[in-house]
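Structure first, commentary second.
Note that this complex is displayed minus one protein chain, with the remaining chains in position.
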Amino acid sequence: MDFRFTAEEEAFRKEVQAWVKAAIPQRWRELPTGFWQETDESWQISRQFQKKLGSRGWLAPAYPVEYGGAGLGHIKRLILAEELTYQDAPVGIETEITVNWVGMALQHFGSEQQKKDYLTRIAKGDIVFCLGYSEPNAGSDLASLQTRAVEKGDDYIINGQKIWCSYAHFADYCWLGAVTDPELPKHRNMSMFVVDMKNPGITIRPLINAIGCHSFNEVFFDEVHTPAASLVGVKNNGWFQLAMALDFERSGVQTAAANKLLLDHMVNYAKANKRGGKLLSKDPILRNMIAEMAIEIEVARMLCYRIAWIYSKGGHSNYESSQAMVFGSELLRRISDAGMRVLGQYGQLAYGSQRAVERAAMCRSYIASLSIGVGGGTNEIQRNIIAMRGLGLPRK
Amino acid sequence: MDFHFNEAEKKFRAEVEEFILEEMLPGYADKDLYWPGGYGAIGEFEVRDPAVEKLREKMGERGWLTMAWPKEYGGGGRSFVEQAIFFELLSYYGMPGMDVSTLISGPTILRFGSEELKSEWIPRIVKGNLKFWLAYSEPNAGSDLAAIQARADIDGDDLIVNGQKIWGSGAHVADCGWMVARTDMAAPPYKGTSLFIVDNKSPGITMRPIVNINGFHSFNEVFFDNVRVPKKNVVGDMNMGFYYLMVALDFERLVISMGGFRRRFEDLLNYTRNTRRNGKLLSEDARVRAKLAQLATEIEIAFLLYYKTAWMMDNNLFPNIEASEIKLVTTLLSRKLADAGMEIMGQQAQLWPGSRHAPLSGRFAVGYLDSISAVIGAGTSEIQRNILAQRGLGLKRK
Partner (left out) sequence: MDLGLNEEQEMLKKSAKEFLSKECPKKLVRELDEGDSGLSRDLWKKMAGLGWMGLPFPEKFGGNGGTLLDLIVLLDEMGYNIVPGPFFATVVLAGFTLMEAGSEEQKQAYLAKICSGEMIMTLALTELDGTYLPESVETVAEAKGDQYILNGAKLFVPDANVADFLLVAARTKSGADPAEGISIFIVDVKSRGVKVTPLKTLGRDKLCEVVFDNVTIPSKDLVGKLNGGWPVIKSILRKAAVAKCAEMVGGAQASLDMAVSYAKERVQFGRPIGAFQAIQHYCANMVTDVDGSRFITYKAAWTESEGLPSDLEISMAKAWTSEAFKRVAVLAHQIFGAIGFTMDHDMHLYFRRAKAGEIAYGDADFHREIVAAQLGL
C-alpha cells in the first residue's frame, strides 16, 4: 500500500494550483457561485474559463489527444478534478455532464462522424450539452418516459416534454432519451439522440430553484425534426447504453473537494469569531462536530480515490461509484448543516446581504445541498444499486 | 387544551406512590434488570416469583390492574389517564404489575369475546394471577404474521392444534397461551385464522428454552402435537382471528414503561453529577450535557405521546396509528438511552452486573444489549414505519 502521490503527481498538482489561481478572473471571486446557481454573467465567465482549460487539454483530460484531450492518466485526472473544485474554479455540473457523461457515451457508442463532430468541440469547451432524461412522470423510474421519436424519411420527429433540465437555456445540444418503438417493452424501446437546441419546435420554460436561481427548465418538443444521423449507437438500445455509462469512471472527487472547501470555511470562521465572549473554536460541542466533518471528508475522499485507483489498475468500478456519490452528497448536507450551526445567526444571511459571510457560501450550500442526491439518480436508487450490484441482494 | 393533571389524578398519583413505597418488595427493584422498551431482561418472563404473585393480587384487590375496565367486568371505574399514571409509577419504581393478561389479552377479550368467554376468563385476569404468553410468531412467520402455519382443526367441541410457535416470552412460566392458528386452510390467512386461549397444561405441548443475548431464559420454542383446545376458548368469531390479532398488537404496542425511561435517565443524570473524570464533574462536560439534554427532550416527547394515547382512550378514540408511533419512538429511545449512557460512562460502562466497579449496577450494559430487542419485538421498527406510512399517511401498499 502507498497512500502518497508520486513526486511527479505532486508536481502536477502544484502546476494545476498555480495555473488555476492565475486563470480565474477576479470577478468570479465576487459572484455567488456553486452548482445550480448560474447567472448570465457567471455562465459567461465559466465558458471562457472552460475554453482556457480546453486549450490546455484539461477540460476533457481523459479524451485521446486527437480529440482535444490531454491523455492524462487516471490519478492525474483525479488531482485535476480535485484541484479545480477545491480552488473554486468556474467548472460546474455542465462540465461533468458534457465531458464525462455525454462525451464518454459518444466515445463508446457514437459513429466516427459523431465523434469527429462533437468530441473535439466538447474538449475545447466550444459546446455544452444539457440532459433530456427526466419527465414529469419519469423521475426515479426513468423507464416510464414518454417522449416519442418517430422516424420519417431522413429525420426523426420528436414530441414530448422534459423536465429538470439544468442550464438548458444556455446549452447548445440536448442529450435526449426518447421512445423509438412503443411496441417494445420498457428498457428496450428507447434511443439516445443529440438534438440541436436551435431546432424549431423547442420551447424552454424556466423553473426557479430553491436558491432563487434559474437553472432548471422544462423543455417542450413539438414536432422537432432531427436528422436520423443524430441517433447515437443502436436504435432502441438506449437503455443498455445508459446502463453501460454507469460504468464510466466517475470518482465524484469534486464533491469531496467541495466539502473540504466548506470545512475550511467553517474552521476559519470558528477560529476568528467569538460568541458569548468565547472563541467558537474553543466550544467543545463545535470542536467535536467540526472534527467529525473533517473525518467524514477523509472517508469520502478515500472512497473517491479508490475509484480512480481501480481504473488506474485497468479495472472497472461496480458499486463503488454509487457508494462515493451517496456518501459524498449526503456529507454535503451534513457539512452545510454543521457550517450553519457554526455560523449561527450569520448563516442565514443571503448573498448580497450586509455582513453575509464569504458570499453566503454556507447558506447557499445549505439550500443547494437539498438537490444533491436527487439529480442524476436519487440516493435511494443509488443505494439499490449498491445493494443489488455490490452485495448481490435480489431484485424480487 | 390543558397539559396539567387534574386534582383527582394528582391525588391518585399520590395514593399509588404511597402504596408502592409501602409495598415494594425488598430488593426487587435493585435485582431486576429490566430495561425500558426491552424484552430480554424482564424478571417475570424468567421465573414465577410467589412474592410477586402476592403483590399483584393485592393490586388486583384494589381493582388497579384493570382500573379502566367497565365496572361490570371488574373494572375500577377509573380513567385511562389514571391507569397510565399507575403504570408510569410502577415502572418508575421497578415494581412488577404490567402484564400480558391485563394489558393485551383482557382488553381484547372485552372487545371481541363472547359473554361466556368473558365470564370465564375476565374475573381471573382481574384478580391478577393468571399469566398469558403470546403464541404468535413462528420460524417462518415473523414480520410476516400472515404466513403462520400452525393449524387448529375442528373436532366436535374441540380444536386440535398442531404446529410450532417461537419466541413466546415467558411461555414456560405462564398459565395459558394466547394463540393464533389457521382454522381455514383454504381461505387467505386474514380470513382463515382464529385467536384462542390454550391451557399450558394441555397434553401435547412441549417447550424448549431459548436463551437470549443477556443470558436470560425468556424465549421458548413451543411445539403443539395434537393439542386439544375447547372451542369455547376461541375469542370472537372463528376465522376472524387475524383482525383481532391486529388489535391485540396495538394493545401490546401501547404498553410503555414510561416511568422506566424516566428512572433510568435520572440515574444517569445523578451519575454525571457525582462522577469526576480528570478532576471535573461529568455533568460539567459540555458534550455530556448535550447528550443528556437530547435524551431529556426525547423522553418528554415520549411522555406526551404516552398520555395522548391514554387521553384518546378516555375519549373513545382508539389509538391505532399512535400505537405504532409510540412504539417506534420509545423503542428507538430505548436504544439511544442505553447508547448515550454507555458513551457517558466510558470504560466503566462495559462492566457487567456483579462487577465491583460496575456503575449503576451494570444496568446500562444490560440495557445496551437488551435494547436490540426493543426495536424488533411486537413488530420491528420497519413494520411500524410501514404502518405509519400506509395506515397513518395513506401511502399505497403497491
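Labels A and B are assigned to the chains in the order they are written; within every chain, residues are numbered from 1.
As a convention for this text, a contact is a pair of C-beta atoms (placed from the backbone, for glycine too) under 8 Å apart; a residue touches a chain by one contact, two chains touch by 3 or more.
Values in this document were obtained by computation on a predicted structure and should not be read as measured data.
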Residue, one of A:R13, A:R148, A:R287 or A:R334, that touches the chain absent here: A:R287
Absent-chain contact - pick from A:N199, A:Q348 or A:N384: A:N384
Candidate in contact with the missing chain, chosen from A:I75, A:V102 or A:A171: A:I75
Touch residues of subunit A, complete complex, unshown partner: 1-6, 9, 75, 267, 270-271, 281-282, 284, 286-288, 290-292, 294-296, 298-299, 302-303, 305-306, 309, 312-313, 319-320, 322-323, 326-327, 380, 382-384, 386-388, 390-396
Residues of subunit B (touch criterion as defined above) contacting the omitted chain: 40, 137, 140, 142-144, 147, 166-167, 210-213, 215, 219, 276-279, 287, 335, 339, 342-343, 346-357, 365, 368-369, 372-373, 375-377, 380-382, 385
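Note that in this section only the chains that are shown with their structure count from here on.
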Where subunit A and subunit B are represented by their mean Cα positions, the distance between them in whole Å: 51
Subunit B - residues contacting subunit A, complex: 285-287, 290
List of subunit A residues in touch with subunit B within their complex: 283-285, 288
